[in-house]
Each structure stands twice: as C-alpha cells, then as structure tokens.
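Sharing a structure below in structure tokens format, with a few things to ask.
For this view, one protein chain was removed and the others were kept in their places.
The block that comes next holds chain A.
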Amino acid sequence: MNIVVLVKQVPDTYSERKLDASDGTLDRDATDAVLDEINERAVEAALQIKEANDGSAVTVVTMGPDRATEAIRKALSMGADKAVHLSDGALAGSDAVSTAKALAKVIGTVDGFDLVLAGNEASDGRGGATPAMVADLLGVPALTHAREITVEGSSVTVRRETDDGVTVLTAELPAVVSVGEKINEPRYPSFKGIMAAKKKPVTTLSLADAGIDAGEVGAAGALSSVTSAQPKPPKSAGEKVTDEGDGGQRIAAFLVSQKLI
C-alpha cells in the first residue's frame, strides 16, 4: 500500500505567536518551529498501517520554507520511507484554497497513492479543512477527524469524532483520512531511526517541477487578503487578595458587585 502523509511545520504552541504587522501573515521567525503534534499522530497512523500491510511505503509530503526539512527529518526518523518537499519562494502568503491546490498537485506526483493521511487541524491556521479540500481536488472521498482507522482490502473505515458526535464512515481506496488528537500516541524516534533518516531520500520540488502555476499560489494567487492586523491591548491585572479564610466570600462579593450573580 502506498501511503502519503501530509505534514506541516508550525510555530510551537508553547511560545508566543505573532502576526507580521506589515502584511498580516504569521511571523514564522518569532517562534520556535516544530512538527505539528497532530502530524506526528498522522505519521504514527501511517506507520501502523504500513506495519500491518507488507510491502507498504510511507511518503511524507510537505510544503513550506527550507526549514520545513526539520519536520521532514522528524517524520523520517519515526520511520517514514521518503519525503517530497514543495519549496518555492512564490508560495509565501498562500491561502487555504491555493495551499490545497498545491498539495493536491504534489500528491499527484507520488506514484499510485492508496491512502493520504493528515492531521485534522493544524495548530497555527486552524482552518481544519485542508484534508477535505485536497480530497475534493483529487476526486477521492474524505474521511476526517478519525479516532480509529481500519483498512481492510480495498476499503477504509473511520470512526469520526467531533464535538457534534460520532459518525462511522466507510469508503473505497484511494481516499484521504485526517486523524484527530485521540487516534494514537506517536512513537519517539529511536537512535537507529534518527541515523537511518539521514540516508532516506528527500525530493525537493519547485512550483515548476510540480506543474503548479505560480500565479495560483502565494500572496499573488490568494483569493482573500488581510487588510489590517493589530495586537489587542493586553488585559491588565485587577485586584489580587490573599485568602484569609474568606476567599470564596470575597469572590462572591466581587461577582455581586459586577452583577454576575
């Protein structure tokens, strides 16, 4: 089985994230970049399916600046076999629609994919629909927010879990599946895995290599534009008291004064 995993380098959610004041895009230099946690779960899910299906290969696909190679290395050291990295200066400022179009083109360069796995929502953009958009473009079914994935023969079944409930979905392969937080606990790369990752093939594609029209991506191809972005003034601290046995009463009094109870 040929499995493709979409991964993304994101700002660490434990650091403070900023928007660039000049163009309203994410200031990627202001924060540490890491492989998004949810992608590690997608990689783990891919590896588990690979291990259960002899002769499978896992290809990592990402788009982003050069430093996205760190995210690729992490996925390869976990056990993915190879990677394709779409990297082109013209991609900067791409919106959700053009990102999905570019990813669909890159997936198209991977020979005969059966299953595309992705995280359900990146922690930075939080669009939460890229996997479904890519599926629509590829003309294959989207089974999203998976809590469980079962691949049997030529079909895939997913237990989809969202705030609205649980839906069991099934589809014929090839298909796109996005995984949720609870799908699994990703493995740590072993020392052997880290060493092996250094020798695994990483193909870097430019837009032209992937057959993508530069006018369709990046800030130029974006279908919407951010016209202003301002930090909201931080909330200032109010009153702070030390509990002297009456802390609960004092909160209640404060809530009454604010007409909240």
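Keep this in mind: a contact is a pair of C-beta atoms (placed from the backbone, for glycine too) under 8 Å apart; a residue touches a chain by one contact, two chains touch by 3 or more; residues count from 1.
We adopt the following convention: contacts and distances are computed from a predicted model.
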(message) Leaving aside the chains you can see, what is the UniProt protein name of the one that's missing? Options: "Acyl carrier protein", "TIGR02186 family protein", "Cytochrome c oxidase subunit I" or "Electron transfer flavoprotein subunit alpha/FixB family protein".
(response) "Electron transfer flavoprotein subunit alpha/FixB family protein"
(message) Using the document's contact rule, name the residues of chain A that touch the chain not shown here.
(response) 13-17, 19, 24, 37, 95-97, 100-101, 123, 126-130, 132-133, 135-137, 139-145, 157-158, 162-172, 175, 181-182, 222-232, 234-243, 245-252, 254-256, 258, 260-261
